[in-house]
Each structure stands twice: as structure tokens, then as C-alpha cells.
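I'd like to ask some things about the structure below.
For this depiction, one protein chain was excluded, whereas all remaining protein chains were kept in their positions.
Coming up: chain A.
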Amino acid sequence: MAASIFGVFDEVTQNKIISSKVLVVGAGGIGCELLKNLVLSGFPDIEIIDLDTIDVSNLNRQFLFRKEHVGKSKAQVAKESALHFNPDAKITAYHDSIMSSDYDLEFFKKFDLVMNALDNRVARNHVNRMCLAADKPLIESGTAGYLGQVSVIKKTVTECYECQPQAAQKTFPGCTIRNTPSEPIHCIVWAKHLFNQLFGEDDPDQDVSPDTADPELAGEAGKAALESEAKADAAGGIKRKSTQAWAMETGYNAEKLFNKFFRDDIKYLLSMEALWKKRKPPVPLDWNNLPQDVPATTHQVAICDQRLWSVQECADVFAKSLSSLKEELIKQGEGGMLVWDKDDDPAMDFVTSAANIRAHIFGIPSKTRFDVKSMAGNIIPAIATTNAIIAGLIVMEGLKVLREEFDKCKAVFLNRQPNSRKKLLVPCQLEKPNPKCYVCAPKPEVTVILNTHKITVKVLEEKIIKGGLGMVAPDVEIDDGKGTILISSEEGETEENTEKFLEQFGINNGVRLKCDDFLQNYNLTIIIYHRDKLEEDKEFQIIGDVSEIQAKYLEDKENEDKQPNGLTEKQATEAATAVEDEDEVMLVEEEEIQQITVSKKRKHDEEPEVVNGDTVKKQRLISDVAEHYDDIIS
């Protein structure tokens, strides 16, 4: 153990390590490597937490696990394996979620340093808040394929994880999914929605039927379709009840389901003529008359998942997966439902077949099961080497944190190729905290734009306060001088409020809501900004920086005064340029990293290929200016 051997570290570092207590959040790709580095470096007291169990696809990089460990707790097995490297280390393992109330402020206060080795934004946001509340330094990290990053978060000294707005998850307009798909991904998203409609939770945002509210159908063009909607409803009698209830009644009959989704719905779409004036119209398929001339991959392919299926094969898989999924659902009993999982074979088969049948209908290239799994499961490829490098960098930053040399701490990026200054590892100056951050500012405030006549208390709680603002168990009162309680974290206390609209509580433009999350020790004031209609038909919009909303409001005003499409040529050019300069944002959730921002602009300057975490573009630019050739190289 390095810290117990004199002469490896300087004395200060050695003593800091020997007396430290650290927390590792996550025992996956980065977590395994990190735990190894920590015990070998001589960290004497380590706690590690992970709610996950071991899967066979982890074994190519999570080297503390072996085949016989599949299905067991990651944290527990990681602990046992790492103890072989250093039997003197004290390791405490928790097979649990870090977001559980068991890991409260007192828990976090025990540590000198917290290191995140997480794969999702929700948990990252939560640990960020816990570390701010406990005033403990946090090292944040992530990898995606060949790329990775590490950065340090210290209350009042650096930016926190949520100081910069986080990129929204990539979504597609509902009408593209339901009416006019043009890419394989549109069909895959539709197929996942179909899965949920048939077997999962009913979500009105995931409707799979033709959408008559498509903006393209405005005016005369949509009339025919709107008229025929009534007919279709009467004829099929399908739309009026839930898709799931209807499918259940048919006993998940493959022929009936196939003909509804791939024949009748498509015929209905065809009746919306305006959609097909310039597009290639879809071709309905009939269960009993499937095209036999569409060849599958015939040549030998090494992995059967990498073979393309013919339409007939898709239909066969569709039928087979339907019956397996039906069985699974029945096993769950009354009120049961299935959750789509990329590692569940029937669920994966269902989505692959349904997506490819739809793709065929719309003349979109089909995809192999292997590719559909990547896209539907948002799989981030992951390798041992990148995780090893990032875990090494975490410890290097950790040593500076223990010595409290926060001025020397950096955000470090691992690139695929060295930049023009020869850097494969690119260190960047850490940003100062954003004074308007709705998490780490002294008095956090956030503005939410919504329609108070349309948003219920339930939506406010679930989608906005928990989903959007990352609270776990919020208490919310209206800042009306009376302290009216809108939402209570005590179960059942405010149940009668859930279905009521905000305006029924007198919540209108400018009203302030005081939110308090006891676990996160976090108080946030929400300022309601009422609008009748939001851009792109969003349900709500969260604006961290109030000045942004003022700018936005002015802009909207100007636009209202103009003719539609009445931009001058100059304005149009400016707008186009603005789009070009804007970062192209791609968000990938789940495995290994929560978010990657590939900056288009970056390609023009010195960093040829960069993965950025949410906050980083600015940091990197600053460091590029600040650092001079010679002091980096020599």
C-alpha cells in the first residue's frame, strides 16, 4: 500500500491518505477501477454503494466480477475482490440506492471526500446536492467509449454539477413518431411506445395511433382526415377504449394486432392526404398477405443478432414475442404491467420486429436486432481502458482535494486523439459557482413557465419538482402570507390536492412557491410564470436564470408583432448562423455516462474531438486562453 511505505508520497499526502475516509458512489466500470486504485494507494477506510447487480455484459471491463458472480450485488462483490488486493483496508459495501433516505446529511458528513462513479443524471444531481449540503468535496466523472472526464466540485469554490443548464434528452415531435417517420429511430421509438401501450403503464405522451392534430394538417388539408376520424372511431370502436384493454380482449391475437397497427392505422394515415403530397406514402401490410420478396441477410453472419430479418420473419417474431409477453403479463396478475428492458429477450424481440415492420411500411431501411438494441436501450459502449484512465485521474485529483489545494484542481478530459498541443489528457480550469444557479446559490430561485389552468398539482410534483428539479421528497407551500401547503412529503397529507389545477389555489403569474427537500437539505423558491401557450407545445419550461426569461419574453413580443415567416434576409441569416454555432447536443442516458455534448464549434479550433460534460465548453475555452504553450509543455 503506497501510503504505508515511506518515500512514495510526500509526508503531507501520506498522512492525509492514512487518516482519510472516502465514499465511492457506484461499483460499475469506473467504480471497480477506482476501488482498486484506492486500496492500492493505501486509503484505509472506504465505503462503496451500488444498487445494481452483476450482468454478463459487465464482465469485459468490471474486472472485480467474474461469471460466477452474475446476479450478485456489485458493491458486495467489488468489496470482496478488492480486499484481496489489500486485506488491511476497511471497506463497507451497501447494496442500495444512494437516493434512499438512509444516506442522509449525517451519512455524508462522515467523509473527507466523495467520488461519483455513476451512470445517470438523477443520482448525480442528488449526490451533488448532498455534498453541497454537507459541504464535502465531490469528484465527478464519466466515460463514453474512448472518451472520459473528471472534475472537482467544492461548495462556494467551484461550479456545482447543476450550475449550467443540463441538455434536455433528445426527443422527437409526436407527429413524426405517430404520422411521418423518416428514420429508423422514429420507428424504434414508436415500437417502444407500442410496447408500453400494450403491456406497460398508460402514458398519454406515448400514443401510437395517427395524430390528427399534426400542424401540417392545419386548414383545408386536414379536413378529410378529421371527418374520417369519426368514421374510423365508429367503425373500429378501438380508439374509445384503451389500447391495452382492447388487446387484452383479443387475447393479444397477433393477426388482429398486426392488422390494426400495420394495416388499418396506416390506411387511416393515408387518408390524411396533406401529409403525403411531397412524401412517399406508407404502404399498409396485411397479416395474410405479407410480401415474400423482401430478402433477409442471406450470407453467413457471425452473430445472429447482426442479421437483418425479412418482413415475414419480423411478423413471426412479432407473434412469438407477443405471446411470451402476454404470459409474462398474466403471471403478474390483476393490475400488473411490464417495464421495457433491453436485456429482456421477448421485449427486445417485440421492439425489433415492430420497428422493422413499420420501417418497411414507410420505406425506411430496417435495422438488425443488435443495432435496435443500441438505439432503443441507449447503450453507451464501454471499455476497460477508458475506465482505468479515468479512475486513475480521479485519484490524482483526489490527492489534491485531500491536501485542500482546490486552486490546483482541474477538470480533465480524455480525448481520442491528442490535440494540437499534444495533449491526450486536457486539463481545464474549474469554473466559479454560477451566482444564479438554482441549486448552489445562497438563495436558490428558479422560474417555471407553465399554464396554471392546465397543470395539476400532481404534474407539478412529479414532472416539475421531482423530474425536472431533482427533488426526492418535496414539501411545497405557497408564499401567500398564509403558508398554504400545496404538497406535503408526508404520505396522504395533501392527496386531495393532486388532481386540482394550480389556478384553483390562486397560483397565477408571479406567484412564488417555497419548496423544501428535507433529505437534500435544499430550499428552492419557484417563481411561476404563466403563459397560455408554450413554445413547441411543451407542458412546462424550467428557466434557471431569470434574465433569460426577460430576454425570451421580449423576443416573443417582437415575434408576435411580425408576420409569420416575416424575417428579413439578414435576420434569417443571423438565425441560421446562430443555429450553426450552437452546440449540437446529444444526450445519452443510462450506462456509464449521463450526457455528452459534442461541440460542433470545437471542430474548428484546437480540440479536434471532445466530449464535454454539461458544463464544460466554457471552461475549456477559458483554459485554452489562459494556458500558454510553454508552461504546458515544460
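Here, contacts are C-beta pairs under 8 Å (C-beta built on N, C-alpha and C of every residue); 3 or more make two chains touch, one makes a residue touch a chain; residues count from 1.
We adopt the following convention: contacts and distances are computed from a predicted model.
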Omitted chain, identified by the protein name its UniProt record gives, among "small monomeric GTPase", "SUMO-activating enzyme subunit 1", "Actin-related protein 4" or "Conserved oligomeric Golgi complex subunit 4": "SUMO-activating enzyme subunit 1"
Selected residue (touches chain absent from view) among A:95, A:256, A:423 or A:436: A:423
Listed residues A:18, A:59 or A:319, member touching the removed chain: A:59
Contacting the left-out chain in the complete assembly, out of A:156, A:306 or A:523: A:306
Residues in chain A touching the chain absent from view: 1-2, 4-8, 10, 33, 36-37, 40-41, 56-57, 59-61, 63, 66-67, 84-87, 145-146, 172-173, 176, 180, 182-183, 216, 276-280, 302-306, 364, 374, 379, 381-389, 391-396, 410, 412, 416-418, 422-425, 427, 579, 591, 629-630, 632-634
